[in-house]
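Missing here is one protein chain; the remaining ones are kept as they sit in the complex.
Order as written gives the chain letters A and B; numbering starts at 1 within each chain.
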Amino acid sequence: MSTVVLLAVTGLGLGALYFLVASGLSLIYGLMRVLNFAHGAFLTVGGYVGFTVGKHLAHGASSWPGFVLMLLVGTLTGAILALLTELLLIRRLYEREIEQVLVTVGLGLAAVALVNGAWGSDSQSFPAPAWTARTTSLLGAEIPNDRFVCIAAAVGVLAGLLILLHRTRYGLIIRAGVENRAMVTALGVDVRRAFTVVFVIGGAAAGLGGVLAALYNSTVSPGMGDALLIYAFIVVVIGGLGSILGSAAAAVGVALLQQFTNYYAVTGLGDFMVVLALALVLLIRPTGLFGRTA
Amino acid sequence: MTEPVLSVRDLQASIKGQHILDGVSFDVAPTGVTALLGRNGVGKTTTAKSLLGLVHRRGEIRLDGERIDEELTHRIVLRGVGYVPEDREVFGRLTVAENLDLAARDRSELDLVHRLFPELAARARQLAGTLSGGQQQMVALARVLQNRNRLLVVDEPTKGLAPRVVSEVADALASAAESVPMLLIEQNLSVVARLARDVVVMAEGRVVHRGVAAELFDSPARLQALLGVHREEPEAAR
Partner (left out) sequence: MSGLRAVVRPTTAVAVVVLLALLPKLQLAVPGVLPGPTWTVGTLQLLALCLLVGALAVTYDLLFGLTGLLSFGHALYFAVGVYLFAISLQKWHLAVLPAALLTLGIGTVVAALVGAISLRVGGISFAMVTLAFAQAGSLLVYRNFGGLTGAEEGLGLSSAKLPGSLLGVANTRNLYWLSLAVCVLVYSAIAWLARTRAGRLMAAVRENELRVQVIGVRPYLVRLIAFVVAGALATVVGMGYLLVQGGASPQITTSSFTLSLLVMVVLGGVGARWGALVGGVLYTLLDQRLTVLASSHQIATLPAALRVPLSQPLFILGTLFILVVLFLPGGLAGLASRLRPVDPHDGGEAAHHELSYPAAMEDVT
C-alpha cells in the first residue's frame, strides 16, 4: 500500500512537471498552430538561470527566500525568452506555420548548445532548501518533499490559467481562437496580441518548470528540457490541443502510467507504453481526448 | 447610382491552388439589400470571404472609396464590416454572452439586438454549442448587429432552418437593412424576393448578371437560365 502511495505521489509530482510544460505548449498549438520545439529550451534556460542566481546568493538557495527567488527568476527568464522569440521570430512568419515550426527547431538547437557551452555539458547538483530533501510520511509512505512543491506549483499555475482564460478578455480571445481563429479575426479582434500573450505564458510556465525539474532531479543538465519536451508533446496531444484541463488530466494520467508500469512491470516499459499511448490516441482520435471535434 | 458603399473590381481568389474567382466585379448600393445569387459552387462564399480577407485574393475592393483589398481581416472588420458567415460559426464552447462580448466593438445597437432576439438574454449563460440551429443563427446575427456597421455581409443565414425560423431571421435582416446596407448571399428565393432590391448573379467564378431584383423575379425564363429554379416552387429550407 505504501508503495502505491509513493508511486502515486511521485507520479503526481512528475505529472506536475509535465503539466507546466504542456500547458503552454497546448495553448500555443491550440491558438497558433505552432509546434514550439523551443519550449524545452525555455525550460532549460529558465532552470539554469535560476540555478545560477541560487549559487550566487549569500545564503545560497538552501533558504526558502532564496528558493522562491530562483523560482521567480526562472519564470521571468522563460517569459522573456518566449517574448523575444514571439516578437522577433514567430511574428515575422505570420500564417506560415511550417516555417514557424522550423524556426523553433533551430532556436531549440541553438539555445541548448549555448547552455552547453556556457555551463558545460555535465549535470550539476542543484542547491535547494533542506526541507525539500527530507521526506514526509503520508499513508505509510515516505514521500520526498520536493514532490509536494512541484504539485503545489502546478496546481497554482492551473488555477491561475483557468482564471485567466475565463475571467479576462485575453482569455476569451484565446478560448475562442483555439476553437476558430479565422472567425475571431472576422469579428474584428487582432489575434496577434493574443499570440504574444500565449507565448509568454507558455514560456513563463516552462521557466518555472525548469527550476522545479532541477529540484525534482536534484541536478541541472542541458538536456533536461528536451527530455521533458517529448513527454509534454505526448501530454498535449493526448489531452487535446488547446485544452488546459485536458493537459492537466493527461499529464497526471501519463505520469502515473509511467510510474506504475516502470515499477510493476519492467523499468523503461512505462516510457515505452506512454509513447505507444500517443500513437494510439492519435490514430483513434487525432484531436486528443479533450480536443474539439471537427 | 450614388456612390456605392462597396465596389469590387476584377476580384480573383484561389483556395489551395484551385482558382475559384475569375474576375468578379460588382457594386453594393449604400442603402438596401444587394443579393448575391448563383448555383452551388459558383464562388459566392469565396467572394464573401475575399471581401473579408479570409482567403488569398487579388483585385480592387473599395469600402466607401477606400481600398481594403490588402488589409488584414480584423482591420477590415474594424472599419465597420459586419460578417455573418455561412454555417454561423458561433463559438460552441463559449456562452451566448461571451460570444457577444467577444465581438463587441461600440455596442451602439445593443437595444436593437435585444428587441430582435429577446431569447438571447434568457440564454446568456448557455453554451452556444448547445443551442439549436436557429438560435445559433440569432447569436451570429446579434454579435454583428450589436455594433454600428457600414456594411453587412451575410452568407446563407437561412440555411438548414425550419420555415418558421426562416421568417424570423428574414424579419431580423429586414430590420437591420433599414439602417445598414447589406450584401446577402441566399439560396432561398422567397427571402431574396422579400429583402433584396438589387441582385448580382454569379456563375463559374464570375458575375453574369447585375440588375434590379424585381426585374429578375418577373422573368421566369431568366430565373431558370441563371439559377435553374422555377419561381413557382420557391427553394424551401433544405
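Going forward, contacts are C-beta pairs under 8 Å (C-beta built on N, C-alpha and C of every residue); 3 or more make two chains touch, one makes a residue touch a chain.
All figures in this text were calculated on a predicted structure; none of them were measured in a lab.
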Touch partners, limited to displayed chains, of the chain removed from view: A, B
Contact residue for the chain not shown (choose from A:15, A:66 or A:108): A:108
Which residue of A:80, A:214 or A:237 touches the chain not shown here: A:237
Which residue of A:37, A:51, A:67 or A:216 touches the chain not shown here: A:37
Absent-chain interface as seen on chain B, which is shown: 16-18
Residues from chain A at the interface with the omitted partner, ascending: 29, 33, 35, 37, 89, 92-93, 95-99, 101-103, 105-114, 116-118, 226, 230, 233-234, 237, 267-268, 271-272, 275-276, 278-279, 282-283, 286-287, 293-294
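Note that in this section only the chains that are shown with their structure count from here on.
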Residue ranges of chain B touching chain A (in the complex, touch as defined): 52, 54, 72-74, 77-78, 83, 85, 89, 91-94, 98, 101-103, 105, 143-144
Parts of chain A lying in touch with chain B, wherever the complex brings them together: 169, 172-173, 175-176, 179-180, 182-191, 292
